[in-house]
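Of the protein chains in this complex, one is absent; all others appear in place.
Let's turn to subunit A:
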């Protein structure tokens, strides 16, 4: 359907005292189709009401254009009726007179009795016949808002604008009014834009939810499509499978905005010291056993040793937080899933190529595929059993949890499934879930299994909610796990800091690899600020010695590899393999300029400098060719042929990815 309301590159500035200007909104692009219900959500002061007022014409944008059906909005008008937050009924008029005033004024072309009929019809529509002759002061808040809605709808607006319409109402009234509004909007095919700060309200009412970032210079942080079918009922909507993921998406966004605000407030300029360009670093991590090198570098003083004496580890609960932190420059560096640097560089995040470089592979292995315990009881011991079970099963879709599209877990799980003849997009459904939530979701039956790093596989095993069906040993022994990632512009601006960071972490990796230190590291990792879990679940070495209560199949775990020959050096071949896999599953197009991208992502030189300065001259680099359990060789010379040779895959595309030329950011 064609565009009904178009908001193009709209910005709004307010003049402040002392001649300053406050940029409230910047670069807002939004297209609204006829009959759509759009919610604007964001924190207070993010400019959502301003945006609504600009659509209404009560406020004019300082930049860009708002248009309704191709007509530029320059002043308010009845075809864009507003329902104000505080009702805005005239207290000296009765309910009927309030509505009549609007109807008489706007629909003055109609004969008087027809206008009267419209007024009565709308009083009836909101069920206020008994109060029609009362002044607003004698009505409750909910009734007043019903009058306001009736008044708005009575003049037959093309677009209904609602400014936190139910904000001041109690929960019960709000619920009833939401349903009434939904019913009216559906019956009359009203196009509506609503400002709200209520997450549930937004999900319940909207077709699309526009999330605005915090001001100043707020912009659209994301748009969520609500795929819950209409007509919706409040009590039924909550049991729709999308409901909670939409809700958590919104809450994640709002929390993220709050955190960014906090980070912004704290943000200090780079502190140069010890010949390093920046010693105050914010480094993001996700609580996993694999974060050990970062934690050790901090706790055992390797950062300080290399001059980085103001390092702050920022705990993110999901990889998304890492992505947002790096994309928004709130983090200097981060622990990343191995595929993430390529994924970000090629434009996996919001289709915006963001060059990210990796100079260190921090861990290898440490992952496993876990399935719910009930499959074990049904005799599922291997991938073949699993496939048979999927074919025989009469249950709905089986859902498996992954942590991020670019993580090795996703790629390995998909590879493992596909190699066993299970199409990961058709035969099962994959769902992105933060690592720490996996066990809980498995226990709750929301997912049937997952592929994730330790300690979450072991934990499911110990808690007897799941069992490990495959480990790295069965898929790809020694695959890259987590890498260090920084923005390319950051790496260019702080080259010495980058080397120092790699040095500190490389030393920490060596520390982690020594079995004598394992007990100490387990204790550190278990602390509240890191994994915040029982030390029993954290194992750097072989956990079977400590816990093994499943006799069949006895799994040999692949230990985390933190240090050793060929462990830490970033490998172009591996990044290329991950690139092919992400393209295979449609997460990114396969870049035609893959060589250039690998060049830019994989900073072997930084690693070499660091290793040399640490005196690790004897470290071996070469890992040999990549070969997974199915024995299909990977030809790094011809990745596209490799991709084509895969039998189960999505229709991948090949495209030129234009990276911005590396630029030195102002320091």
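Keep in mind that, in the parts below, contacts are C-beta pairs under 8 Å (C-beta built on N, C-alpha and C of every residue); 3 or more make two chains touch, one makes a residue touch a chain; residues count from 1.
One rule holds for everything that comes next: contacts and distances are computed from a predicted model.
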item: Listed names "Protein-methionine-sulfoxide reductase catalytic subunit MsrP", "Nitrate ABC transporter, permease protein", "Fe-S cluster assembly protein SufD" or "Aspartyl/glutamyl-tRNA(Asn/Gln) amidotransferase subunit B", with the criterion being the UniProt name of the chain not displayed; value: "Nitrate ABC transporter, permease protein"
item: Contact with the hidden chain (one of A:14, A:84, A:252 or A:634); value: A:84
item: Identified contact with the non-displayed chain, of A:137, A:171, A:265 or A:641; value: A:137
item: Hidden-chain contact residue, picked from the options A:35, A:76, A:307 or A:586; value: A:76
item: Omitted-chain contact residue, chosen from A:7, A:32, A:102 or A:462; value: A:102
item: Positions on subunit A contacted by the hidden chain, ascending; value: 56, 58, 75-78, 80-82, 84, 86, 88, 90-93, 101-102, 105-106, 135, 137, 155
